[in-house]
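All protein chains of the complex are present and in place, except for one that has been dropped.
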Amino acid sequence: MVDLSVKIKNVEFANPVLVASGTFGYGNEVSELVDVNRLGGIVTKSITLHPREGSPPPRMVETPSGLLNSIGLANIGVERYISEMLPYYEDLDTNIIMNIAGSSLKEYITILERVEGTSNYLSGYEINISCPNVEKGGLEFGVDCDLTLALTKELRKRTDKLLIMKLSPNVTDIASIAKAAELGGADAISAINTVVGMSINPQTRKQNIFTGFSGLSGPAIRPVGVANVYIIFDAVDIPIIGIGGITSADDVVEYLLAGATAVQVGTANYREPGISIRIIKQLIEYCEKHNVTTIRELVGAIRDED
Amino acid sequence: MVDLSVKIKNVEFANPVLVASGTFGYGNEVSELVDVNRLGGIVTKSITLHPREGSPPPRMVETPSGLLNSIGLANIGVERYISEMLPYYEDLDTNIIMNIAGSSLKEYITILERVEGTSNYLSGYEINISCPNVEKGGLEFGVDCDLTLALTKELRKRTDKLLIMKLSPNVTDIASIAKAAELGGADAISAINTVVGMSINPQTRKQNIFTGFSGLSGPAIRPVGVANVYIIFDAVDIPIIGIGGITSADDVVEYLLAGATAVQVGTANYREPGISIRIIKQLIEYCEKHNVTTIRELVGAIRDED
Amino acid sequence: MKIEVASISGNKEIAKGIWKMDFDCPNIANNVLGPGQFINIKVDPSWEIPLRRPMSIAGVKGEKITIIYKLFGRGTKILSELRPGQSINILGPLGNIFTTSDKDSFPILVGGGVGIAPILWMHNELNIKSVSHILIIGATTAEEHFLQHNPDKNIFLTTDDGSIGELGTVVPTMESKFKEVSSRSFGIIYACGPTPMLKAIHQITTKYKIYCQMALESYMGCGIGICQSCVIERKNDSPEEDSYGKRFSLVCSDGPVYSADTIIL
Partner (left out) sequence: MKIEVASISGNKEIAKGIWKMDFDCPNIANNVLGPGQFINIKVDPSWEIPLRRPMSIAGVKGEKITIIYKLFGRGTKILSELRPGQSINILGPLGNIFTTSDKDSFPILVGGGVGIAPILWMHNELNIKSVSHILIIGATTAEEHFLQHNPDKNIFLTTDDGSIGELGTVVPTMESKFKEVSSRSFGIIYACGPTPMLKAIHQITTKYKIYCQMALESYMGCGIGICQSCVIERKNDSPEEDSYGKRFSLVCSDGPVYSADTIIL
């Protein structure tokens, strides 16, 4: 019997395969297709204080082995999340991690406090810090160590649940951002969010995405995700959740070897909503074939050159 | 007749399609296959002060729609470049741009001075600033505004030829690096160099590239290149040479619309050494179809939404 | 909503650049509700084409589903190269349906471009139920049509170059029908096609005050409501909220069929 379970802080995950924020809706849309209880966990889409309609279309376009999107954080807002989604999650038998996005320190805090006061069911929070801070002239939280530190500290004070900071790869020095999150008391780091990209239609001469800039995801960015996880693994002592371009158990193992304790599957869900379940099966096969008794053996276990 | 010519400073390019440093050798290897005189120009592989053997193999691996490489700046060094390559270039009828890489300010200067004193043939220099500065503890020139400014200034003093700074996308704020290069007197910006990536073999548990970290190139990174060119176009007034994942005339037009005056074809040369010649033909067809009389019309010409 | 690996039983070009494919997929076929619904096809086993391709259902016979598709780009090219016996991965049935009611006498069905499939299915359904109706199909030239122009049977083809049927877009033909039979009330218009066509149809149905349902298209990342890419803008004064909010609606889940007067094209 292969042991796929992993633990982050006091939270047990039956396996290391979660689904990524924004790529699996709220988790209920696909329940007809996927037995979500078999997932390691579901990270729900970013929730803001107020409901957001998001950006005008087009919001998405394919690129070579990837996808650009700018959904504009469309979401139902924290109140509807609490009233409509939390009751659904209470009947599930998997870890639900709420992803939070804010445009000011205060907004993040308000959302977290609002949920903390309501539910004990959630396993924790993933904090999307790739959001422009309106107070600091639109500078993204996630590109600044001080902002990241301050945000993490404030949230840490307010919850004992899992606190995961989700980092952006669009920075010079992701290690220092990860360290700031660790210093602020984060329990884990998620990496990476999408890579800044753009696509223009040469026929119409227009942007393919309404907002112009957008986020690149999918297999195209897997090498970027793996590199960032490796860098962060060297920089901090807290667990890392690897994200970016995962489509198979081999990809999961690649991330684990680079230093991830768990992973999230994103874009691949659009092609194959049940892909994470298949990946979990393949992971067991991988472990059996390679005599891995617990998946935790693989974390950071790159072999030195012979 | 479509006019494909573009001009950067006083240098005329018959068309905007150049081949990228490191992806076309010294330009003589493929002369049997490709009529190099039809190219807009050749950027030769990075030259260092002393010959470099480069990194041990493996140096390259495929990724989804991309390529990771860590060649380790293998090159013949400036002396052999002068004695063996410059004479060959003098017989060519295209622009030769020498790419220079250094590990200190002094090394860049020494290389440039050495060549300036020797040849009047080169059209100019492209400065690879994605190199670790040994004096500053390995910090890459290209991630630091001050280093970029100082380097550009020093080189500018020493040449009237085209001086192009080639930027790395692995930074939080490429606009400020581009501005530093402009302030320092650069004639143009090349963007982008490769994106930091990594690939691990799940079967052997070893790095797929000897050096671990490596550079991602190819169509996978095209959206990243286009986004960076767009950002730089807004930030500076000097021309931009767009690089990253170009495989067709449509891709070239995408870069031009984003703000590039010319482009470089990189990884695609490995698949199809003559691809740039084909792209030039396709560009003429594109212009004819869209009633573009001069390719320069397209530069930065994204249409506003209707 | 199921995922099924369907076995292709037929795939051929029925007009210039227009293909028809039939495949067996009992699980999905058994759950289809009616015209308007679509499926989402994984055309490429490799990631060269990251997303599935949405295609309207053009008919269901027992366990077989038919689609009619236009060669557009890389994805539909791969589809057209598949041969009977090969299989494709299908997700469906998805979306809502055109609503019919017994009150609606003499509907007009209008289709064009890649929007023929649901219209044709509706046409066949109405024929089976012996509901009199008019069918108008638009195309650029004759060679893109695979039906026969047959005014006696109320089947009108239009072409931009007049090479078959009526000259021009579908709109003049619609308008002349409105006028011809103005005494008789058209209960409803069912339309599907490219956005400019739908815009023109919306204008004329507004002018003549005829209720119109449209099956829309938008860029779909998933087809099942998890990516939020497929939004269409709603009119401000639309009464209800969609699953999604006031301003936008998800075409894949709330649509693809909308009352023309509730959306902004």
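Letters are used for the chains, namely A, B and C, taken in the order the chains are written, and counting of residues starts over at 1 for each.
One rule holds for everything that comes next: a residue touches a chain if its C-beta (ideal position, glycine included) is under 8 Å from a C-beta of that chain, and two chains touch if they have at least 3 such contacts.
Worth saying up front: this structure is predicted, and the values here are computed from it rather than measured.
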item	value
Full-complex contact with the absent chain, from C:Trp47, C:Tyr69 or C:Tyr190	C:Trp47
Per the touch definition above, residue among B:Ser65, B:Asn193, B:Asn228 or B:Thr261 touching the missing chain	B:Ser65
Residue of B:Thr152, B:Thr247 or B:Gln264 in touch with the missing chain, whole complex considered	B:Thr247
Absent-chain interface as seen on chain B, which is shown	22-25, 29-30, 32-33, 51, 53-54, 56-67, 69, 71, 74, 76, 218-219, 247, 267, 269-274
Sites on chain C contacted by the missing partner chain, in the whole complex	46-48
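The rule is short, and it goes like this: only the chains that are shown with their structure count from here on.
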item	value
Per Cα centroids, the chain farthest from chain B	C
Centre-of-Cα separation between chain C and chain B, whole angstrom	47
Where chain A and chain C are represented by their mean Cα positions, the distance between them in whole Å	37
Residue list for chain B, restricted to those that touch at least two other chains	64-65
Multi-partner residues of chain C (each touching 2 or more other chains)	47-48
